[in-house]
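With one protein chain withheld, the remaining protein chains of the complex are depicted in position.
In this document, chain identifiers A and B correspond to the written order of the chains, with residue numbering beginning at 1 in each.
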Amino acid sequence: MGTYIVKRILATIPVMALVAVVVFALLYFAPGDPAEVIAGDHASPETIAAIRQSLGLDQPLPIRFAAWAGQLLQGDLGVSVFSNIPVVTLILQRLEPTMSLMVLTTLIAVVVAVPMGVFAASRSGTWLDRALMGGAVLGFSVPVFATSYLLAWIFSMKLQWLPVQGYAPLANGVGTWFVHLILPSLALASVYIALIARITRTAVLEVLHQDYIRTAKAKGQGHRTILFVHALKNAAVPILTVIGLGVALLIGGAVVTESVFAIPGIGMLTVDAILQRDYPVIQGVVLFFSFMYVLVNLLVDIAYTFFDPRIEY
Amino acid sequence: MAPLLSITDLQVHFRTPRGVSRAVEGVSFDVNAGETLAIVGESGSGKSVTSMAVLRLLPTKTTRVSGSIRFEDRELLDLSEDEMRGIRGNAISMIFQEPMTALNPVLTIGSQIAEALMLHQGLGKRQALARGTEMLDLVGIPAAARRMSDYPHKLSGGMRQRVMIAMALACEPRLLIADEPTTALDVSIQAQILELMRSLKARTGAAVVIVTHDLGVVAEVADRVAVMYAGQKIEEASATQLFARPHHPYTSGLLRAMPRLGTSLHDPDWTLASIPGQVPSPFSRQEGCAFAPRCAKAKDVCRRHRPALRPAEDGHSHACHFPDNATGADHV
Partner (left out) sequence: MGDGEVLVAPALPDLFEDRGRRSALAAVLAHKAIVIGAAIVLVITLMAVCAPWLTPIDPTAIAPLERLKGPSLAHPFGTDMLGRDLFSRVLYGARISLFVGFVIAALSSIIGLVIGLVAGYWRRLDGIVMRLMDALMSIPGILLAIAFMAISGGSMGNVILAITIVEVPRVARLVRGTVLSVRRQAYVEAAVASGSRSLTILLSHILPNTIAPIIIQATYVCASAMLLESVLSFIGAGIPPSIPTWGNIMADGRSIWQLKPSMIFLPALFLSLTILAINLVGDGLRDLLDPRQAGNG
């Protein structure tokens, strides 16, 4: 098990390197000139040339890449064109709201979706199963911003139960933190719930046909224990996998949700950077989230070993 | 004394997309305390379905079970699911064919053995694990204490079947149902497992129903034998009687074709040389004797009238119009 974990960690390094190269290449080969984008529509050629020079965009590709990679290795994601603050600093400043949002969303999604999928599987073919899975398809189909506005409209505007927008740091108390975060998290969770519930259903349904479930039943074990211990633990690997893969949706959704609910997180930073044409910030955020995504999936790989004793390479 | 288990006119029908499958059609037999009954038949004969029906392990949504299954004066088919749960793994337990897949791969062997003990005997986790270790020791697993925290994939097939037996016997059941317990094992391991079952049975006094298509197993362990064909019981006798003087032509055919101990009816190189044809489909069971199309002795009456099960000498019974080896008394 130890060697498995070490191997997984080591395998992550080339993946991250390749991701960095791909991000660089994509933005390099993307049509359009960052300097022109930054300068705006009515800039003079001199301004554009100055920007190009200051960002090192006038250098040949290998030199640009080497400089950029060298910075990256030192944990330097460049400096914001707009505010002149290092991108890493900007990201760290806004880490708490985004992490809060993602962690709470994941908690909600797992707590709701896993039992949902298990019940759907145990009642497969019934109206309950069909209703739950129909709800899941709906969850996939409604865009996060629509869910966000719908929840805000109902709970903040009509019922006035919850604040419309904003974020309260954890330091100010868990209560206000939670009150501000619950709507965005629910909105963001809707897609995630749909994804996890569907996989849970499929995985558990497959497990329920296995011989060992019959053995457990022949032992006199109750329905609930069979579902949530015998079946669910066997279904853990695909469920964990989809929780990890779903983080990509979560990251994308966070950009939208933060901007709808005015949460000053990394998502908002991204949207602002688009409007301000802050090229280094956008690149930095993409890299940051990509690395985070790779690391989350590394954690998921490691978590497999806690659920499935057969995994040891 | 009333029998421990008494099955009367058991019918099991499955609803399937292709129509109704009549897996078991009116089977009756008794199992007395402490005896070993073997149910023998080819696959599709309904023998496994019968054994699963006793513990009500068949899927409720698509299965219709009727008739009567009385165990210790309780009608199992009338019990609530909760009451039934109290019987499973406790008064009646079961061993399955595939030791490789019958154990949960992600739970430790210890927790799987402890499960039934905690459910039925009210033991705490620690006591249940201690008792579980004793059981593993009893079924001959070396270093039992260490094995308790292992996962099933670390064990060989034979070892896993020993674990299954330990699990099944943990609560000292009055009846043990073993569905093809040795089929998936190597021949050398088969003999060991049978020997283990026999010695444990002698120790605990549990009655055993062993479901098998392996006549070698039958000869090895059974007191009495029920032969099933196409969802019906066609012959029943003490093991000695059955091997010495089979009455039903199907049984005779099985015995003639039995080459040696340990060869099963599922082996590809084993052919029912003396019985041409194949088991009729459970979707369309015809009139008359189900075996008639394959029976060398079949006459018109066989194809029109299903022979009733009738008693012969010494508790021997058969369902055939023209039985083999029959004494004069049988034909009146």
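We adopt the following convention: contacts are C-beta pairs under 8 Å (C-beta built on N, C-alpha and C of every residue); 3 or more make two chains touch, one makes a residue touch a chain.
Owing to the predicted nature of the structure, the values given are computational and were not obtained by experimental measurement.
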Residue among A:31, A:62, A:75 or A:175 that touches the chain left out of view: A:31
With respect to the chain omitted from the figure, which of B:8, B:43 or B:149 is a touching residue? B:43
Where the complex has a chain not shown, which of A:43, A:99, A:179 or A:286 is the residue touching it? A:286
In the whole complex, what residues of subunit A lie against the chain that is missing from view? 15, 18-19, 21-23, 26-27, 30-32, 34, 37, 122-124, 133, 137-138, 140-146, 149-150, 153, 157, 164, 195, 198-199, 201-202, 205, 208-209, 213-214, 217, 223-224, 226-227, 242, 247-249, 251-253, 255-256, 259-260, 270-271, 273-275, 277, 279, 282-283, 285-286, 289-290, 293-294
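As a convention for this text, only the chains that are shown with their structure count from here on.
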Whole-Å gap between the CA centroids of subunit A and subunit B: 53
Of subunit B, residues touching subunit A in the complex: 55, 57, 61, 85-90, 93-94, 96, 98, 101-107, 115-116, 119-120, 151, 153, 164, 167
Subunit B contact footprint on subunit A (complex, rising order): 125, 210-212, 214-222, 229-230, 233-234, 236, 307-310
